[in-house]
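Excluded from the complex is one protein chain; the other protein chains are retained at their positions.
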Amino acid sequence: MIQFFHVHKNYLDGVPALTDVTLTIEKGEFVFITGPSGAGKSTLLNIIFGSEEPTDGHILIEGRNYLKIPPRELPALRRRIGFIFQDFKLINTKTVFENVALSLKVMGVGPSEARKRVLKALSYVRLQHRANFKPLSLSGGEQQRVAVARALVKEPAILLADEPTGNLDPDMAIEMMELFKEVNSRGTTVIVATHDKGMIEKLSKRTVTLASGRLLIPH
Amino acid sequence: MIQFFHVHKNYLDGVPALTDVTLTIEKGEFVFITGPSGAGKSTLLNIIFGSEEPTDGHILIEGRNYLKIPPRELPALRRRIGFIFQDFKLINTKTVFENVALSLKVMGVGPSEARKRVLKALSYVRLQHRANFKPLSLSGGEQQRVAVARALVKEPAILLADEPTGNLDPDMAIEMMELFKEVNSRGTTVIVATHDKGMIEKLSKRTVTLASGRLLIPH
Amino acid sequence: MPSGFSSFSLYYALTDALGNLRDNLVTSLLSALTVAFSLAIFTVFLVVFVNLNNIAATWGERTHVVAYVKEGIKTGPSGTAGWPSGTAGGPPGAANWTEALKKTVEATPGVKDVTFISKEGALAALRAELKGHEGVLEGVAPDILPASFEIILDPSYVNPDGVRSVVERLRAIDGIFAVEYGAEWVERFSSFMRFMEIFTFVIGAFLAAATLFIISNTIRLTVYARRHEIEVMRYLGASGAFIKVPFLVEGMASGVMGGALSLGILFLGRYAAGRHIPQYFIFIIENPFPLWKLSGGLMMAGLLLGGAGSLVSLGRFLKV
Partner (left out) sequence: MPSGFSSFSLYYALTDALGNLRDNLVTSLLSALTVAFSLAIFTVFLVVFVNLNNIAATWGERTHVVAYVKEGIKTGPSGTAGWPSGTAGGPPGAANWTEALKKTVEATPGVKDVTFISKEGALAALRAELKGHEGVLEGVAPDILPASFEIILDPSYVNPDGVRSVVERLRAIDGIFAVEYGAEWVERFSSFMRFMEIFTFVIGAFLAAATLFIISNTIRLTVYARRHEIEVMRYLGASGAFIKVPFLVEGMASGVMGGALSLGILFLGRYAAGRHIPQYFIFIIENPFPLWKLSGGLMMAGLLLGGAGSLVSLGRFLKV
């Protein structure tokens, strides 16, 4: 369970990205976060991920005070979160296989098991044939799917997806959403930031709308 | 006028990205290029831009044999093309203003005129208030709009836009398309690669569809 | 899975490091070469200074102390002819007495070597010096010059205090009537040695600092060029060790490589210089260390520099 209590976030430059956000996301829920460009969707995900700190407010994740977690425990926490970054964040000097495998290596999964899981994840996103390519020789949509595979391969407790279908054609986008639903059905909490109204309508899941950093429809 | 005659492109790894593409885009036309992820849309734009060379075939741009243009003339040619890259390609160490201004600097536009034009372009994409931010402190959609501003500010003869609305909410996406139409109405040839079917339908412009590197509906 | 550093993680970190080394071959090679040149410069300095120090040390042997033997006492019938000139002066009894005196001198702390110069020997030396004008010495009594001991000091005593202590002790010996030594030379020599020590130390420290700086700067730039990769690893939940180990291994590997390369550079340089420098001075660039020590030392230095450089450079990228 992820709980935000009156969370504020002002960036150093004084830009208010989130204002007084109070929000509860149940364990195993599937939530869309939507809102116009610059509304604070990525900021919200980054705070859950621990890569941004809120300026004010309280956050409880699984009952623990998130802001009191010592920095040395952050890696362990992040290994339980899968994050599909808006800008992918792939390592250009490693192959697709290595990029996806890295998130298992970090968790200490053995080589042979890792291999199996990586190949399976790549087949889910239809990229088996690109396993030995480096990210820069992939199309934009292919890179995005590598990012999806890297987040799913670790079977995370929480999946954060930031605009995960922005570079995908509608058919592929739907396929990815089916993947997320499947992962969700196996117990993973899924939070997807997206602009894709068609997608939101099609899945009819709970939707949180942000506008200029404020919750528009609180739940 | 951009003419492709039986253009093929195989990447070094042996991946066929374009197969036998023959295509004519008139001067001042507005064309959508669509097709699933990995179909070859970006490859097509990159070839027009001169950052990829076709493996086979001929290309005429304004009647000149494009493949025979000496490398030293390439910069001059690129100054006449505005390219909105799928991955934005902003310089993270420069501010938004400097990023947009750079494409005018390169053309030798004087500082005061450049300043006026840059601020105008930023207002078109609704980013005047972010002029002194660096790209990494912008949201994904804001970064994409900086890329749009940088391509438009130079008033290019040809505008190439690769998935220019992938990170934008529908309203903002429509606003950008209106911008492109306006630029087009002033004589610029506009070529937009996109997955956004709604957008394509709304604008009802000529649409070229690629599938696995082949033209599906040749015009 | 515990949050720590599992054996699989370690395995990965090491294979990763080798993979990185391959991927960044050009950069790794360039930093290895930087390490190599820095170490080579340092070593050339060290070799030249060790060699200069060594000859300086042998100069110490030139510090003669001369102890003159007392006249007439127990040296046998002096002034009488008949003793074969050229043999050590005096009858057997006198010779025994001289031997005993020599033993006493030799036993003095700080004395390394003693040569006895008889009266006749002293005169012969003077005669040789006057070559062509020996006439001056005609009819001169053979014992007009005193017998003496020429004493070479232990190197550790070649300094003003050391020499003075030896001289004091020699003067106290019965049978020695005067002791002479080159006070000025000792003064200069010992200050030269002090200079050499300080100069070697100052230049050495300076070069070591410069080398360390250059290497850590090279690695810092390498790390900087890969900051994105580091950021991604942190986002994937990699522990500090998991991120650091590959860089550390890579840094140490290119450091060792640099050490080995510096050995090559040095031998090439030695060969090139050997063809141009007169044989007489070649000693100054001759390697004074056993080969295994030199190569082991260089590679160890490379390893440490590379490792330390990596750790220092990584510091700022691993915060938060």
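Odds and ends about this structure:
As written, the chain order gives the labels A, B and C, with residue 1 at the start of each chain.
One rule holds for everything that comes next: a residue touches a chain if its C-beta (ideal position, glycine included) is under 8 Å from a C-beta of that chain, and two chains touch if they have at least 3 such contacts.
Predicted model, so just to flag it, every value in this text is computed and none were measured.
The undisplayed chain touches these shown chains across the complete complex, B, C. Across B:Thr24, B:Asn65 or B:Thr93, the single residue that touches the chain missing here is B:Thr93. The omitted chain makes contact with just one of the residues C:Val44, C:Met233 or C:Leu248: C:Val44. From the options B:Ile2, B:Val96 or B:Val109, the residue with contact to the chain not on display is B:Val109.
Of the options C:Val136, C:Ala172 or C:Leu291, the residue whose C-beta touches the omitted chain is C:Val136. Checked against the full complex, the one of C:Ala95, C:Leu221 or C:Val312 touching the unshown chain is C:Leu221.
In the full complex, chain C contacts the hidden chain through residues 27, 30-31, 33-34, 37-38, 40-41, 44, 126, 130, 133, 135-137, 140, 144-146, 188, 191-192, 194-195, 198-199, 202-203, 206-207, 209-210, 213-214, 217-218, 220-222, 224-225, 269, 272-273, 276-278, 280-281, 284-285. Residues of chain B that touch the chain left out of the display are 49, 51, 71, 73-81, 83, 85, 89-94, 98, 102-103, 105-111, 150.
Throughout what follows, only the chains that are shown with their structure count from here on.
In the assembly without chain A, touching between the remaining chains defines the groups B | C. Here the chain at the heart of the shown protein, by mean C-alpha position, is A.
Here the chain pair with the top count of touching C-beta pairs is A-B.
The chain with its C-alpha centre at the largest distance from the centre of chain A is C.
One inter-chain figure worth recording: chain B and chain C are separated by 69 Å, centre to centre, where each centre is the mean of the chain's CA atoms. Distance between chain A and chain B, defined via averaged C-alpha coordinates, is recorded as 29 Å. A straight line joining the Cα centres of chain A and chain C is 64 Å long.
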